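Of the protein chains in this complex, one is absent; all others appear in place.
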Amino acid sequence: MKRRALLLVFAVLVLSALPFVVADPYWLHLLIMSIMYMMLAASVDIIYGYAGQLNLGQAAFAAIGAYVTALLMLRLHISYWVAMPLSGLGAAFFGLLLGFPTLRLRGLYLGIATMGFSEIVRLVLLTWSSLTRGPMGLPGIPSPTIGSFAIESKTAYYYLILVYLLITIFSIQRLVNSRVGRAWIAIREDETAAMAMGIDTARYKVMAFSLGAFFAGIAGSFYAVYISFVSPDAFKMMDSYLIFAMPAVGGMGTMLGPLIGALIIYVLPEATRVFSDYRMLWVGALLVVVMVSEPRGVLGGVASLIERSRRARQES
Amino acid sequence: MAILQQFAQQLINGLVIGLIYSLIALGYTMVFGILGFINFAHGDVYMIGAFLGLVLLGTGAFNFAAAMLGAMILTAVVGVAIELVCYRPVRRFGKGFEDAMLVSAIGVSIFLETLAQVIWGTETHPMGLVIPKVVYQVGGLYISSLQVLIALVSIGLMIVLHLFVTRTVTGTAMRATAQNTMAARLMGISVNRIVAVTFAIGSFLAAAGGMLVGAYFDAVYPLMGWTAGIKAFTAAVLGGIGSIPGAMLAGVIIGIVETLGAAYISSAFRDGFAFIILILTLLFLPSGLFRVRRGEGKV
Partner (left out) sequence: MIRRILTVVLVLQFGLLGLAGYGFAQAAKGNLVVGVAGPLTGTSAQDGNDIKNGAALAADIINKKGGINGKKIELVFEDDRSDPKEAANVANKLANDKRVLAVIGHFNSSCTLAGAPIYNKAGVVEISAGSTSPAVSQAGPYTFRVIVTDAFQGDFVARWMVKDEGLKKIAILYENDDYGVGLKDVMNAKIPAYGGQVVAAESYYLGETKDFTPYITKLRALNPDAVFIGGLYNEGALIAKQAADVGWKPPFFGVDGLYSQALIDLGGKAVEGTRVAGFFHTAQPDPMVQQFVKDYKEKYKKDPGTYAAFGYDALMVVAAGIEKGGADRAAIMKYLTTLKGLKGVTGVNTFDANGDVIKDPIKLVVKDGKFQPYVKK
């Protein structure tokens, strides 16, 4: 236990030093975006990896968070530090809204409903021009300020998103190891049995949706100030699919799975920008190859490797 | 044009596009009926069908009908290949890996779209004037020969499919597998073979849809599978996933609702109507219009 804590501290220190190691601002930008995607991947993992509720529309919550921040900061000149939690809460509220009616849906049907919801959110953002300026988006979102210090440099944004990610991971781990987490896993494994055991599945399912939406909303609010421009196609359906694929590829229901998945799915195509036209070919092929060889994702694959070697050692 | 006339005209517009959604929806519904799996890549298969047809037409050796048939057959092969390479190996791992199948399907979709872009570029390709375009005037309504063709071909194909599924041995095997896979296996049906046949037929029909759309809009492009795919998928859900007549009817309903919505409510929110239908269906009528009874023991 202590060793684990030490390792974690070590990892955090290394991550904190990264901006000074990375010479190229473009790569720092990639790093920042990939950490944001890690946060999104972790957020959808709450809903699917732990609670077992298929969610193919996570990007909508990020979009809501981004727009709430943009609108509050641009129209009402509210400080980022107030807008950000409000964005999370706003997204969580929509998570709640989505959670309730879909309580009766299971499996693939639920997934379909989330897809529909995600697309409706995008279309509303696109067509409600008086509020959102429709397709033109909201440019010129100001940088967050702490007193007289403005978060403008890439390094500053890096630390901000890193902190967000760490808080997200920490919160998720705490929840997972609590009664809430155990209820989720029970629901995931067999919902009917969980109900029979007296677990209020409705409450926990809605909780999963709201929490997942909350973190996605915060990630969205980060996006708003970092890129300083939001538009309805910032988070579309394809993004939802990719965000969903991240924990799937990395390993669902684990701490590191979503992070690994985000690295693979987001950084890899950007890193191979050299083959600009073909990079999505690799992403597509990669997804298939990973699923065909190890459907539990990278971490699942590592786990089976370890199991196998352990067994081999036992037998010898 | 009188109000009623305009309404009727819009109905026709909606009907035609709806029939195309139906054709594509059939692929979704059949695969889901048997595997309990949404083939995300199906919309892209439809797109590949259109491109293959374009290629065949381009050689100059085929007329439209021959090119369409050729494309349909080729696309059926593609569909089966995808199943064998990308889906079946995942099912090998047993139950509980729906997410892996979905991710694999997403991968296939991305791959096909990019492949099409790499091979044919991202621009829109015209299909060329392959069908004489005549405008019929029926009681003040304008109907183009293309619209008539689409109606005839799609309805014709659907009738053939219906006969196949109800009258042939393979068709009956398909229905049996969809109802209860375990029992079907016990009866000696090779489930794997039936799954392959299902994919083949679904892709076969999708390619027809692709060719017809390509000719109707005179536009073939790599991302065409995207929106059409989602709407066809909504049709499959609305119709009662697993139900073939359901998919046929639902496609038309969606086409009509969408067109009327675009004409009378908001053209910008056009695509949204399909999704509203989707959500309403899931909330209030999750088994769709035609409930399909499914037993235990899925693949």
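First chain written, first letter: the chains are A and B, and each begins at residue 1.
By our rule, a residue touches a chain if its C-beta (ideal position, glycine included) is under 8 Å from a C-beta of that chain, and two chains touch if they have at least 3 such contacts.
In this text, all values refer to a predicted model and were calculated from it rather than measured experimentally.
The residue touching the chain not shown here, chosen from A:I78, A:L97 or A:L256, is A:L256.
For the options A:V21, A:L76 or A:A312, the residue in contact with the chain missing from this view is A:V21.
Although one chain is not shown, part of chain A still touches it, namely residues 3-4, 7, 11, 14-15, 18, 21-27, 29, 31, 33, 126-127, 129, 134-137, 139-140, 152, 227-229, 231, 233-234, 256, 259-260, 263, 267, 270-271, 274, 276-277, 299, 302-303, 306.
As for the chain not pictured, it touches chain B at residues 1, 6, 9-10, 13-14, 16-17, 117, 121-124, 126, 129, 133, 135, 137, 142-144, 146, 213, 217-219, 223-224, 226-227, 259-260, 262-263, 267-268, 270-271.
Criterion: only the chains that are shown with their structure count from here on.
Chain A and chain B have CA centres that are 32 Å apart.
Taken together, the chain A residues at the contact with chain B in this complex read 48, 54, 56, 101-102, 104-105, 107-109, 111-113, 115-117, 119-120, 123-124, 126-127, 237, 241-242, 244-245, 248-249, 252, 277-278, 280-281, 283-292, 295-296.
Residue ranges on chain B touching chain A, taken from their complex, read 32, 36-38, 40, 85-86, 89-90, 93, 97-104, 106-115, 117-118, 230, 233-234, 237, 266, 268-269, 271-272, 275-276, 278-279, 282-283, 286.
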